[in-house]
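One chain of protein is taken out of this complex; the other chains stay put.
The block that comes next holds subunit A.
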Amino acid sequence: MTTLVKTPPPAPKNTAERVAKKAPSGAFDPRMLLTALPDAVKKLDPRVMVKNPVMFVVEVGAVASTIKAVTDSSVFVWWIVVWLWLTVVFANLAEAVAEGRGKAQAETLRRAKTETTARRLTDSGEEEIPATQLQLGDRVVVEAGQIIPGDGDVIEGVASVDESAITGESAPVIRESGGDRSAVTGGTKVLSDRIVVQITTKPGESFIDRMIALVEGASRQKTPNEIALNILLASLTIVFLIAVATLPTFANYAHTNLSIVILVALLVALIPTTIGALLSAIGIAGMDRLVQRNVLAMSGRAVEAAGDVNTLLLDKTGTITLGNRQASEFIPVKGVSDTELADAAQLSSLADETPEGRSIVVLAKTGYGLRERHTGELPHATFVEFTAQTRMSGVDVDGRQVRKGAAGAVNAWISQHGGTTDPQLGEIVDGISASGGTPLVVAETVNGKARPLGVIHLKDVVKEGMRERFDQMRAMGIRTVMITGDNQLTAKAIAEEAGVDDFLAEATPEDKMALIKKEQEGGRLVAMTGDGTNDAPALAQADVGVAMNSGTSAAKEAGNMVDLDSNPTKLIEIVEIGKQLLITRGSLTTFSIANDVAKYFAILPALFAAAYPGLDKLNIMGLHSPQSAIVSAIVFNALVIVALVPLALRGVRYKPSSASAMLRRNLLIYGIGGLISPFIGIKLLDLVISLIPGLR
């Protein structure tokens, strides 16, 4: 039983900063638009714009219209030109706002990465060098109060480390050589003791460097689904380009001369500018949502894969159950009262600081009304600590000895002290084992003679709400598999209680790996969490491998995400964020395409009703004049981008449900909504715009 207890999340050290970091992802401040404006204008550079084919076409159209406007000026033409430029700026604004949020976070990180010196160990002793000169494999000494100069593994000593610079949690964590808590991150601070760290990353490639690059979006690459969507948007743009480019010859036949400005206006109204403008902002915001939950994804690809996951491998301890087993009941043998047993159990656990021990004291208090005694109240008591040899712990007080421990060990102790074990004890112990719990036998000696008192039933406590979460997962088509080192019986009991679909008992790292491979052979995508070095191969094999920040460097290298809070339950949130990202893209694409119908009804009659009066019947919105109709359509097209920026940043509302239900909902809102809303929007704009002199 480990003695390292992670304290509960403490109060934030700097309230303002924490609020900013943990602000709900939907928080959108209109002022952000203003601050992002300079960046948005800078992005008008065609070399930048060309990366976004849809908006690039709009920019080219805007340039062409501007040239035309200069030579052939009118109120109408200038209105179109201005709003075409605004369309491009709004698109850039969306991206700039999304990036701006990351920049603020990067700033905080940079401050943490102050100039540090390293105390490098050499054959002859120790030397001081700048941290930037550290090479792979160097060993450095870090003592209390010093900043760890680079990422590495502790190879000597144990220390408490303040990692708030990267995690935002001010509670110190323990880092020690060997085991699964050996990784330290450059830029974090040692609070106590002295450790020797072996450097595992090259300068400039450290965790904190990568994190800065990530939140700034510098290393952002388009994800597979984003690429596929971009292709579709580009081809829709080309189709409409052809439809518009061939129109003048058709119109000439109808004695209608279409100016370049009109053609550009029609083209811009038809191509999917809404989604084209918001696509990259959606991607950046998705990554940002992860960062806000203290998860670092090494690539956008991993985030998307998370949305596709079919199978979740969840470690039992810490993910499904509350880290440790807890006392749930005291079962006395015949002739012993409940209170007697509870009292003995409490007494034997007073000095036991393990979570199991604490839970016994708590149960004695809540279940049997026994006040917690403090060790100081019993001056003559000698506490016997648990050791691997005795497998018992307890107390000797006033000639009375109380012991609790594994059934075999306690039975042996009873025999040694001239007592006899009760056959009933065996039945109780077997019953608890069969139900998946852990029995702890309690015994005492009175007057030198030992006797059993009863059994403490320790059981794994499943975290609250897990069953509901797994039900949701099932509805989404995700299979959950619990991984545990427990035996088959115990594992089965917990699995049933928690409601997971399957479990893997007595799991070794090899078993885990084999399970992942088997799932993947069936075409499934697997997500898992891990922290130990022996988890590394499985983390690398899994499609989504979330390493705990408290884990080893090997694990962190192997995974494609790192959870700074080291909270394995977060895997579920990661899946949800991945899905939400795709849903937002799909919904806005549908919206964008559906918008076209109304724009046709606005623009086409405006263009051709003069030649063919019958076409005025298509003006079902009753728009005021051809000019006001076209301007209204273009203004609507531009404003809808701004209106949807908050949605793009926050993501479409996501509630776990089946694919059918989700499609029905999103199709209704964004498909039907996308059909109807521009009819209303354009009509309202027309009412205003038709008041402008020159556009009547």
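The rule is simple: a residue touches a chain if its C-beta (ideal position, glycine included) is under 8 Å from a C-beta of that chain, and two chains touch if they have at least 3 such contacts; residues count from 1.
Definition applied: contacts and distances are computed from a predicted model.
For the omitted chain of this complex, the UniProt record lists the protein as "Potassium-transporting ATPase potassium-binding subunit", which is one of "Carbamoyl phosphate synthase small chain", "Ring-1,2-phenylacetyl-CoA epoxidase subunit PaaC", "Oxidoreductase in 4-hydroxyproline catabolic cluster" or "Potassium-transporting ATPase potassium-binding subunit". Interface note: of A:Ala104, A:Leu136, A:Val239 or A:Leu691, the residue touching the hidden chain in the full complex is A:Val239. Within the complete assembly, A:Gly477 is the residue of A:Gly399, A:Gly477 or A:Gly694 that touches the hidden chain.
Contact with the chain that does not appear here is found for just one residue of A:Ala514, A:Leu639, A:Leu667 or A:Ile692, A:Leu667. Within the full complex, the residue among A:Ala594, A:Met621 or A:Leu644 touching the omitted chain is A:Ala594.
Counting the whole complex, the residues of subunit A in touch with the unshown chain are 224-225, 227-229, 231-232, 234-236, 238-240, 242-247, 249-254, 266, 270, 304, 307-308, 310, 474-479, 522-524, 578-583, 585-587, 589-590, 593-594, 596-597, 600, 604, 608, 611-612, 614-615, 617-618, 654, 658-660, 662-664, 666-667, 670-671.
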